[in-house]
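All protein chains but one are shown in place.
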């Protein structure tokens, strides 16, 4: 089985990330994130966002997002999110676990983007009653369906939420792909996002994600949560180093731009050479294809890993490591399935 | 400030661990711990323990131990542990968090070893009442005070616990140091330990620990807990690789043997050349010294990191990276403080 | 506003329940449920079920059901239930709170009864993955929509669940109404229900519910959970006394039979004298009516409390206290709305 298109998690560390790990390994370093590698990597993220935020590097995206939500909603409250968002579908109840009961309210919307009307309807529900009332909004950029919110779209979703005094979380597991697609990262704090998860794993890091806290007064609270939740690295330099390597070298952006280009090439090839229809606009690094069960099975049998997603289409994900030749090969394979 | 003796967390990855990370990085690999590096590293641990156990690699010791305890005690129960054990003193309530209320009952005992009489008294308390009843025992090998339980001592602690039908957890953050001191790892399953945390970070890995489950039927339950708790690595190979490198090369044992030797050299030097008294037997890689506040402050001022511990003594920890010359230098420095 | 039809929670204690409270009040009694009133009330419930079960009286149905579920599913697992079931819709996330993350999987089905095909589809989903796997089934008898499962229907739902080794919970908040409709209570343990909540509040008790545990070996675990969750009454006799009064006098059954009769009379009246359609079969003590917004508002304005439910219909609930004259009055009022 070839794993190229199953997920952007199957790639290794990008060379710049690995080199930074090797460089960070020499000698002793202060434990628990007080080392120099961590400080420098945090500076890189602050520069990208043009914001004086607190940054913490954690082990996994599941923990990063769930802990972020636990800071925006009490156990008896709920978080609004797209019904296809990772936090809703894919984390074995992690938000309820880290948030000790926090609920999720799934919202509809085309191609992974929350429908504004549905959001406003949810916001207008009474806050006192027998259901967990909404207390925060969780957004994903780029979305689970490979689309990228415009600044304007985000503003229309965030504004009514902030007007209620609720918090906003942005899951940026694929933020690099959104940036490569033209999304201006410096708008994130300006739009009113309270906590950002700045993605590393899918951009070529080992598996790490960074929590970005725009309200710095919450840092002690976050630190205590991280320690209690087993997300404080004794050898913190190994979490920060891949970010440092990727960001200092611009490999974070370059790798994502390459991934997006490969997705575009793949989508173009499928449209040109197969009878299959794309299920969603291709704006980042993922391609969703409406493909009958039999064709999908044959493609898998040919050694091409790709999964059927919640909407019934088949997902192909490209990464910094996806090669042009391999894209052309899979297009060739798909063209024979029709 | 030099960090050499503050903790065994301040060292980097041992060369064998780093090489294994580099080797594991090539190409694509299955996500979420189903890759080959993970399988091979697990085999190495099973060989060390001579047991057909389930192994999972997790990001941090805090999570590893707390999740292990959550599998042995319900939220309304408690875990017996030495009052100086890491789970009791040092994890911001992680056992209560992962165990959703699980309590801890601290037991006394000399030099970090649980007193058998105190354990038996605790076991004889009524299980119905207003306190959280004991449901499990947590042991630490080597202990927080640098001592190593004999097999006989462990047997006397474990037997009455198992006779009650309770579970046993062993925190092996410094298991390599115990092994290097002569403790036979293959006795761990035979003594009745249910869940072992097999230490990596302090033995030269990046920060990873392995959970060893001797009752394989619990594996699905563990996997679900790990996923929910954000401890399932998308790029699992990077958690397993350092273990693979350390264990295939025997650097896991060799590094610990070196660390123990350095601790012995340090202890001998302090006894021979200073007026200070050792607070505990030196059996693994840590040396605890009774030292007045002023002397400690002067030592820190000279650039030697070392901390005052819960029992009031000053702790020096050696690692695979501690050099002979540095030990001799710090002994020299201490000899001037008297 | 008249509260007659808003809920069966708005009635007071039935005379038999109140008399039992007064009788239980004399003198001293052992605390925490070890008193004689509690023992006698438990015997009454065991007789009704023809089973040697452990019984505990708790303060509220929310707690009773959520604690029951916490004993059948781990925090990383989920419970299957009808999507309109109280545990899914109406308890501010109580199952997630008491179960520390336990998830709910809502299943469809007509008139509050779980669709067998939907249940079997859910059971056939893979248990390893990124979602919380099912570990238990929660049933409601009589259902949220006033229908009553036949023994055969329950068997077809319970059997495949037990075949998987999963647990079964029955929410009997309106069990008296089901019994009055002909459901044989002694079948509950025989069908494989593990934990039953035997309803008191809606049958004329003060607000109390009884947890019935058919596997008596779990009693200690339940007791610890109840204590930790603030559900152990210091003056336990006041929780048990209303049950004792209702059950010794048969007011538990008689009141429910009366309530069902009143619902039938109400339904017949609406069908005969108004243009409105019943939304669900009337088999217990609730009547659901398809009624335009304007008509509903006028009815409320006339002083008749009744609420629009999740399915869009308007719910009228009868209780032991609902009087024939009042039913006739509300029918008269409804007949003027058409």
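Each chain carries a letter (A, B and C) given by its place in the written order, and its residues are counted from 1.
Throughout what follows, a contact is a pair of C-beta atoms (placed from the backbone, for glycine too) under 8 Å apart; a residue touches a chain by one contact, two chains touch by 3 or more.
The structure presented is a predicted model; accordingly, all values stated were derived computationally and were not measured.
Enquirer: Where does the absent chain make contact, in terms of the chains shown?
Expert: A, B, C
Enquirer: In the full complex, which of A:202, A:225, A:296 or A:315 touches the chain missing from this view?
Expert: Once the missing chain is taken into account, the touching residue is A:225.
Enquirer: Touching the left-out chain: which of C:224, C:260, C:285 or C:313?
Expert: Checking each option in C:224, C:260, C:285 or C:313, the one touching the absent chain turns out to be C:224.
Enquirer: So which of C:66, C:158, C:191 or C:314 would be touching the chain we can't see?
Expert: Checking the options C:66, C:158, C:191 or C:314, the one contacting the hidden chain is C:66.
Enquirer: Among C:16, C:119, C:201 or C:259, which residue is in contact with the omitted chain in the full complex?
Expert: In the complete complex, the chain left out is touched by residue C:201.
Enquirer: State which residues belonging to chain B touch the missing partner chain.
Expert: Contact residues on chain B toward the absent chain are 75-76, 78, 89-93, 96-97, 100-103, 130-132.
Enquirer: Go through chain C and note every residue touching the omitted chain.
Expert: 2-4, 6-7, 9-13, 18, 21-22, 24-32, 58-64, 66-67, 91-94, 97-98, 100, 201, 206-207, 224, 227-235, 237-239, 321
Enquirer: Just checking the interface: what residues of chain A touch the absent partner chain?
Expert: Per the touch rule, chain A residues meeting the hidden chain are 74-77, 100-101, 127-128, 130, 132-133, 220-221, 223-225, 227-228.
Please note the rule applied: only the chains that are shown with their structure count from here on.
Enquirer: So which chains count as neighbours of both chain A and chain B?
Expert: C
Enquirer: Averaging only over C-alpha atoms, locate the centres of chain A and chain B and give their separation in whole Å.
Expert: Computed from C-alpha means, the inter-chain centre distance equals 34 Å.
Enquirer: When the C-alpha atoms of chain B and chain C are each averaged to a single point, how far apart are the two points in Å?
Expert: It comes to 49 Å between the two C-alpha centres.
Enquirer: In whole angstrom, how far does the Cα centroid of chain A sit from the Cα centroid of chain C?
Expert: Centre separation, chain A to chain C: 42 Å.
Enquirer: Can you list every residue of chain B that touches 2 or more other chains, as numbers and ranges?
Expert: Chain B, residues with two or more chain partners: 100, 224, 227-228.
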